[in-house]
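See below for the structure under consideration.
All protein chains but one are shown in place.
Let's look at chain A:
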Amino acid sequence: MEVQDQESLGRWDGLCSRDISSRTEAMENICEEVMRKVEAIGPMPALDPSSPASGSLPGSDLNDILAHLLMLSRRCPFEDVRRQCVRLLQGIQDLGVRIPRPLGNGPSRFIPEKEILHISKVDTRTRSIFEDAFAALGRLDNISLVMGFHPQYLESFLRTQHYLLQMDGPLALHYRHYIGIMAAARHQCSYLVNLHVNDFLQVGGDPKWLNGLNEAPQKLQQLGELNKILAHRPWLLTKEHIEGLLKAEEHSWSLAELIHAVVLLTHYHSLASFTFGCGITPEIHCDGGHTFRPPSLSQYCVCDIANGNGHLNHHDDWLGNQVMDGSDMSGEVEVLMERMKHLQECRDDEEASQEEMATRFEREKTESMLVVTAEDEECVPSRDISRHFEDPSYGYKDFSRRGEHVPTFRAQDYSWEDHGYSLVNRLYPDVGQMLDEKFQMAYNLTYNTMATHKDVDTSMLRRAIWNYIHCMFGIRYDDYDYGEINQLLDRSFKIYIKTMVCSPEKTTKRMYESFWRQFQHSEKVHVNLLLMEARMQAELLYALRAITRYMT
């Protein structure tokens, strides 16, 4: 079986080439092989077209290939490959073989397929980025397609991700993917888990590890705790956690490895947020992406990987009764712009008192919690917080609940630019630079438009979103008036942000649709990018601060 995997790996490789002739050659080989397989199984496919268990049939190998072909026919940035794949699939169908159909509509459940840039109609720059991504991974994932709205960012994102996963680094390749799986599983993000399970196996990872974290090496198991805390309550991270990882005798981590792991964990936590926030659909060739298998979670229980046994409490979809007051949304954009303008002008004359400023942060923090937690309370009436500390399957708990115990993180005292960057770059060269570029790219990205309006300075809005997310993680900027958040972010938007950042698995299409109704999808994706990067930075700051404290 493994030999076959290897073989099939090589089979698709040729298609990633930028050289058209070698692509053609690779395509011909594939055609031949597929035809041979089709002839070999002859009458098989007609047998049982509806069986979902076809994975165990001898035809499964062929099915995988067909699924891959289907993916290529839709997602390959090279036009010739797409065309030939379509032709080949048709040819097979004509032979009476059942061919797969993609499930779902396009890369995202939330965004209509026609809104997303079609692979054949992108500008040269985006195409070049897509081709790069395709050449590096042999696929173009749905995340990249959705991010394709913002090619500048996508380039930076892919470069960083590629470096983290494939280039020189302290951790072995399969470790990297496994850490990615761990992080994504924390949020039950089956999309990312599936993707990286494949990658993990491809780079020679031990399939046994996938049965659960307790099958993985001790060293990775120890990372579970860090993963858990970082994902849900990063403010609880202390230098003792770091010390525990670094001083575990033969299972101990080196500082460089730890930094790598931390960057990976935070990357995948926030990517999980993006995945849910944009409703990314399963890859066509993965489970659930086409009709060969039922559209369910993967065969691997994601929870097992996250923490061995636990399950998060699935609350009812509380959003049902949480939907907007339904007030007129028609002038939403205009109102928002008006407020921004007002804030801009008023800042100088209307001087809020210092005490007022100080309390605004607390209020915003508390209110941000109330947005969601009212319903939370109902679901779990008797909450014993201390029990949750020990429960390995704990989820996000509001920062402000224990605000008394956990001091506010002052952004001025430990910032990414001054402190975090230096630490990361010291221990994992170049990555600090890449992350720095990525953060700046996300933070500064603007087209000076809002919905249909042009030439708008959106910096205030972007800053509000960024700081609101950091506020949820207890990070305070002294020089920010948190009253602005209340003015600029309405309730439905706050709900979306809060859900996406804190428990992304609960994001629903309704939530996505109910905020900023007049804005375009690309702008909503932009918001998602902001959320993702802000979350990643918040987590990183806590982790790096703990490491710094350990080092001093």
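Going forward, a residue touches a chain if its C-beta (ideal position, glycine included) is under 8 Å from a C-beta of that chain, and two chains touch if they have at least 3 such contacts; residues count from 1.
We take it that contacts and distances are computed from a predicted model.
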| item | value |
| --- | --- |
| "DNA replication complex GINS protein PSF2", "Cytochrome c oxidase assembly factor 8", "FAD-binding PCMH-type domain-containing protein" or "GATOR2 complex protein WDR24" - which is the UniProt name of the missing chain | "GATOR2 complex protein WDR24" |
| Omitted-chain contact residue, chosen from A:L164, A:M340 or A:L423 | A:L423 |
| Absent-chain contact - pick from A:D94, A:D123 or A:D479 | A:D479 |
| Hidden partner chain, touching residue among A:R410, A:H453 or A:K509 | A:R410 |
| Positions on chain A contacted by the hidden chain, ascending | 17-19, 128, 131-132, 135, 167-168, 347-348, 351, 354-355, 357-358, 410, 412-413, 417-419, 421-423, 426, 477-479, 548, 551-552 |
